[in-house]
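A short worksheet on the structure shown next.
Removed: one protein chain of the complex. Kept in place: all other protein chains.
Chain naming follows the written order as A and B, and within any one chain the residues start at number 1.
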Amino acid sequence: MNAVLKSAANDTAWPLQARGIVHAYEGRYVLQGVDLTLAPGSVLGLIGRNGAGKSTLIRALLGLLQPQAGEAFVFGEPALRMSDASKVRIAYVPQQPDALAWLSAAQMFDYLSRFYPKWDRAYAQRMLDRWQIVPNKVMAKLSPGERQRVDLIRALASQPDLLVLDEPVAALDPVARRELLREIALRAGEQGATVLFSTHIVSDLERVASDIAFLHEGKLLLHCATDDTKECYARLWLPADQAVHVPADALSRRRHDDGSVSCVVARDAGARWPDAANRPGARIDALGLEDLFVEIAE
Amino acid sequence: MDASLLTIQPASPEPIYRQIVEQLRRLIASGQLHAGELLPSVRDVAGFHAINPMTVSRAYGLAESEGLLERLRGKGMAVASNGHATHSQSQRLALLDPQLSAVAQHARELELSADAVMRRLHKLMGDSK
Partner (left out) sequence: MNAAKLFLLPWWGAPTLTRGLIGGLLAILMLIFIVVAATGRLGAREMYGAWCFIDLLAWALLMPNALVLARDARALRLPALERDAVLSLIVYAVALIVVPGLLIPPPASLTSVQTLLSFALFAAVPLAYMCLPGYLAAFIIVGWLILNQLSPNLAAVANMMNFTVWAAPMLLVLLLAIAWSWRRTVRGAIAAASHSAPMVLKLRMSAWKGSDKADIAQVRQRPDWLRAQPDLRRCGPEFPQQSLRVVLGGLFLPQRWTSRLRTWLWAVLWSSLFVAFMMLQAWSRHPQTGWLWRAGLFATLAWGIGFGASMVALISVLRLGRVWQNVTGELPLLALLPGLGARGDLLRAMLAPPLYTQLPLLALSLICALSLHLRPAALAFVLLTQVGAIAFVVVFVLLIAGGKLPNKWLVSVLGCAGFVLVSVSLFVPTLSDASTIRLPAGNLADWLIAGWLALGAILFCLGLRGWRGLVQRPHPFLPNGT
């Protein structure tokens, strides 16, 4: 009875949670106090420029590195001291995976299948065929794209409750990429899997992510539902004579050569744009996510 | 109806769930979808377009609350039968409002008279027939 209660409590715990994570490499701060929570069944797209700290954040979230401050939790347990029961529920694919290069894909799947009770042998076989990967070729001889596909298959075949992918689509062609996105979307929607993936391809994010987190210079600049992002944020353009009225809480501001200013603003609680939007000559432009991120990250 | 009837443009400033609702509205208004016709399941739409199923559910939910769709027990979503089949001209014209107001704004910026724009519109619609 106790065990049942305990596992029920674990199921309701957040799949991933970070509190105030700070980390530095050689004195340079990569993460400066990141708080992040993933709700069960959500698909969080982590976006940011190269070197923004996405991979470091992901590793800290999974307990693969010891942050200098802050704490990460996986299914309610401290990430650095995860139990085997939690580990079975996780799959993680690093950027450019190169583990077990001395095994063939078939051997790696055979090996890993013993650790995951829900391992889907038929799925793994089907995907190897579909992505035309020779199962008996030693993995050191696969191209980086094939190698990454093998790792994606292995992650999905273990049927995880929490799937964490670091730049999963970078080495995939458009067809394989679409297939992966479809798989991610359906796993989350139907099996209730929670997914975290980092990317810098924004269109992928807009398709499958239910939430978006934008990591910029070691901080999370925004974290909200994908649909809301497009409706809640917009670019406000102010002509030169109104430039002083830029709202103080604007996410970014850029001054143009003619003195005019553009900035990214958010709607307030009553879904209204800031007052500056009503000034003479002011203009509000709805933005696609890509434009929004370029605007903020620049 | 088939999931391929919808087109999704992730890069557009319009959220995907709104894109779906707007397209359903147009398809129904134009008569391409008749009352009672079953819609593809959430899974089919999500799988076909590789989008999040929750986005599709949200779009269907919104369309249902607007009276475009209705939930048939055990069958899924279908086009609502409550009079939407016969769309008055004014209802269909209302669907063009967003585009028309954008045109109106651009015309003012370019200092074009309404007559000139109307003539052009006549010509365009005449050509397209």
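One rule holds in what follows: a contact is a pair of C-beta atoms (placed from the backbone, for glycine too) under 8 Å apart; a residue touches a chain by one contact, two chains touch by 3 or more.
Every value quoted in this text rests on a predicted model; they were computed, and no experiment measured them.
The missing chain, though absent from the view, touches A when the full complex is examined.
Note on the undisplayed chain: of the listed residues A:Ile21, A:Val43, A:Leu57 or A:Leu100, the one touching it is A:Leu100.
Although one chain is not displayed, its contacts with chain A can still be listed: residues 25, 59, 62-66, 78, 80-81, 84-85, 87-88, 90, 92, 94-103, 107, 110-112, 114-116, 138, 140-141.
Following the convention adopted for this analysis, only the chains that are shown with their structure count from here on.
The mean-CA centres of chain A and chain B are about 31 angstrom from one another, to the nearest whole unit. On the side of chain A, the complex with chain B involves touching residues 43, 178-179, 181-182, 185-186, 188-190, 202-204, 206-210, 226-228, 230-231, 285-291. Chain B makes touch with chain A in their complex at residues 8, 10-18, 42-43, 46-47, 49-55, 58.
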